[in-house]
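One protein chain is absent from this view; the other protein chains keep their places.
In this document, chain identifiers A and B correspond to the written order of the chains, with residue numbering beginning at 1 in each.
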Amino acid sequence: MLFKNKKTTSSDGAQPAKTKAPIADAHYLSVRESRAIAKSNARVIRALEKRKKRTHVSESEYLCEMQDPNNIVEFDDLRTYFFTDAGVSKAVDGVTFSIPRGATVGVVGESGCGKSVTSLSLMQLVQAPQGQIVGGSIRFNMGNKAYDIAKMPISEMRKIRGKQIAMIFQEPMTSLNPVFRIGYQLDEMVLLHTPGCTKEQAKARSLQMLELVGIAAPERVYRCYPHELSGGMRQRVMIAIALSCDPRLIIADEPTTALDVTIQAQVLDLLREIKGKIDGSIMLITHDLGVIAEMADYVVVMYAGRVIESGTTAEIFHNPLHPYTVGLQKSKPVVNRKVERLYNIPGQVPNPIDMPDYCYFKDRCTRCTARCEGEYPHFIQVSPTHRVACYLYAGEDGKGGPDA
Amino acid sequence: MKEENKKDAVAETSVPAQEAPPVEAAEGPAAPAEEGAAIDPAAQEPAEGHAAQGEEKGFLADNVRSLSPMQLVLKRFFRSKLSLIGLATIVALFLFCWLGPLFSPYGEETIDYDANGRLNVTVTEIKIPLTDENGDYVYDEDGNQVTVSVWRVQKSEMLVDTLANPSAEHWFGTDKNGYDVLTRIMYGGRVSLTLSLIVVLLETVFGVILGGLAGYFGKWVDSLIMRIVDIFNCIPTLPLLLIIGSVLEGAGVDPNDRIYFMMVFLTLFGWTGIARIVRGQILSLREQEFMVSATARGLSTARKIFRHLVPNVMPQLIVSMTLGLGSVILMEASLSYLGMGVPLTKASWGGMINDVKDPTVLQNYLNLWVPPGICIVLAVLGFNFIGDGLRDAFDPKAKR
Partner (left out) sequence: MAKYIIKRILISILILFGVSIILYTLLRCMPGDYVTQKFTANPSFENSEEKLELMKELYGLNDSIFVGYFKWLFGNPTLQTRGAILFDFGTSFLYDRPVTEVIADKMWISFALTLLSLVIYYPLAVFLGTRAAVKQYGAFDYATTVLTMIGISFPTFFFSAIVVKIFAYDLGWFDTGLGQVSGGMYNPTAWELFIDQAWHLVLPIFVVVVLSLGSIMRYTRTNMLEVLNADYIRTARAKGLSERSVIYKHAFKNTMIPMVTMLAGLLPGLFGGSMILEDFFKVDGIGRIAYTAMNAGDIPFVMGYNMFLALLTVLGMLLTDLMYVAVDPRVKLTR
């Protein structure tokens, strides 16, 4: 009942917004309303946190089957919401894609589209207590068995973090603990995940890792504090830490955004080189299509918390289907092509707290059809690897191909 | 059930009455049922907060007007229970102190001469040595003189109703001088509250001007002002105020005016904190891009200071002012307790507690010193709660 009410309002309100007319029903959130929100948030969060904090959970609870044993990770209808004071913000709302073994999957989208949150969900590192995985599953292939990370308690998750899945963060300047030496931060990881490892062995491993990431004087860097290193060096150290336990999957969350261009190239080269050396997959998150084109085997395009198109890199780049993907590519400067001004996609991303019930891109789309007024479009399988969520490619029944 | 109702009300407010949309028809199939059950959807407002995730969410629901920063601060402030409690306490104290005396039959210096027939009773023990027939003193086995005690009881009608117990007439009783304690508390509160407000205001004006000068001009102006700040910081405040108190006494200042001088001196030693905050803020702001851009746009110095710097310093300033109110009240109470504040005939919270130096009062007359003490605690606590609430409300990184 409630839910319907709200939906109505939002669709009403959206129309005038587009034409920039004054909004008739505009109002502020009253104190009582926000109290009600805070109360219900607290209730939901408490239940979810309690579930996560349990210890001694039997393995059967989160044991699962991979759909395709060749995949290392399968996101299935993942929902990660933020319970904010203003309401529930659906940062990731039904994301489904998979990362094949040994492949690099690029996730693109503009700021705030949920790509970072997706990766953090995979690590169960979403900013708690506001951010919570509320639905769907993340199947992770452990080799002989598979776990559903979305259902795992934190205590079990710790054994996967760092050991099975390692993460490289966006901000190398602040991602290393300023009061510990580089050596300590490297050794710590090795000691933690290698049973029976001595300090000497850990140090040897750390030095080897520093060398692997192309640091010329590993012994010296080993004794340094983070602030004594440059940004590029710190990112190398971060990569070394990530690699030190031979993870099956490396998540690189915009690893080059905070670095300057020459260093960016070096770090990307390093990542590519390393990928060849280790037997693992990479989930590369970026908003830079150039990086994706160079690095990735598969591309997932996200918009407003949902996947709107995914396929192999060649498919996405040579045959982009979703108007948003097309727009993204057009807004990227290309050498040798003369344009008056770069294309930009008009309009704004809808409010993640108050998503419309039709295609989220409709209000910004230049190729709308009558059918776009309907429900959120389902996926249309264009090729075995390529799918898109847009009515333009749907058949008469609104579904087109088999629903993925 | 109650919860449900509330949610309904919330949702309703966002529906414009004149449009009355067909509710059933608008049902969104995209929304799975369990979603609606688990999560309260009644939420439209700019999302704030988790920029920490590297994902910015600066969108607005189309039908919610964006709040101005000040409104946002107020909203956050009023949502916190503690700040509300603090605000209520302070308002209540102000009403109590200013309206209360209107209903009291006694004045600040009214001595109650009607003791209701209470008697002053003194009991004296008189020991008379015991003598035997021969007129010799009698000693017990240990060699101690044996005495007979006689108790003399003197009764006299009390002239002044002093140290009366709480009664309908005097709710908190009377003190040693026959003053009504409740009335004295009200008048004492007037002094503490006004004094703290004025001192903090003066402190702020002083601190903002000097700190602003130091931060804005830098160089030798800065070093000079900061050295002065250092000197004042190194002088122990309480001893110094005590000295000043007795200087004033000796200088023949009318005891009733002494409070104004104390105000000035409290200000003199309180401005350094504010000056430091302002200077620090301005120094850091000066380096920031928007100041560079203001300079690039050719704005005048005055405009730069008042339109760009001051609003940025305001949050910290307001917070430290509120918290300052509490500490001034504490300082004033300490001075009065040590007898250096208002003159003795005048009421002050600290001065009233001074009575505990008499062990009898401490032990038996709780009504004399506990109520003023509680008033001090309430006032300081109230201001602290408000200050804390404001700090949280101003904090752009606030989690909730």
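Worth pointing out:
Keep in mind that, in the parts below, a contact is a pair of C-beta atoms (placed from the backbone, for glycine too) under 8 Å apart; a residue touches a chain by one contact, two chains touch by 3 or more.
Since the structure is predicted, the reported quantities are computational estimates derived from the model, not experimental observations.
Remark: the omitted chain is touched by one listed residue; of B:L119, B:V138, B:I235 or B:M314 this is B:I235. From the options A:V57, A:L125, A:A265 or A:I278, the residue with contact to the chain not on display is A:L125. Note on the undisplayed chain: of the listed residues B:A333, B:A347 or B:L390, the one touching it is B:A333. Contact with the omitted chain, checked across B:L74, B:I111, B:L202 or B:L381, is made by B:L381. Counting the whole complex, the residues of subunit B in touch with the unshown chain are 52, 82, 227-228, 230-231, 233-236, 238-240, 242-244, 246-247, 249-251, 326, 330, 333-334, 337-338, 350, 353, 356, 359, 362-363, 366, 369-370, 373, 376-377, 380-381, 384-385, 388, 397, 399-400. Although one chain is not displayed, subunit A still touches it through residues 123, 125, 154, 158-163, 166-167, 169, 171, 174-180, 188-189, 192-193, 225, 227, 238, 241.
Heads up, the rule we're going with is that only the chains that are shown with their structure count from here on.
Our note on geometry: subunit A versus subunit B, Cα centroid distance of 49 Å, whole angstroms.
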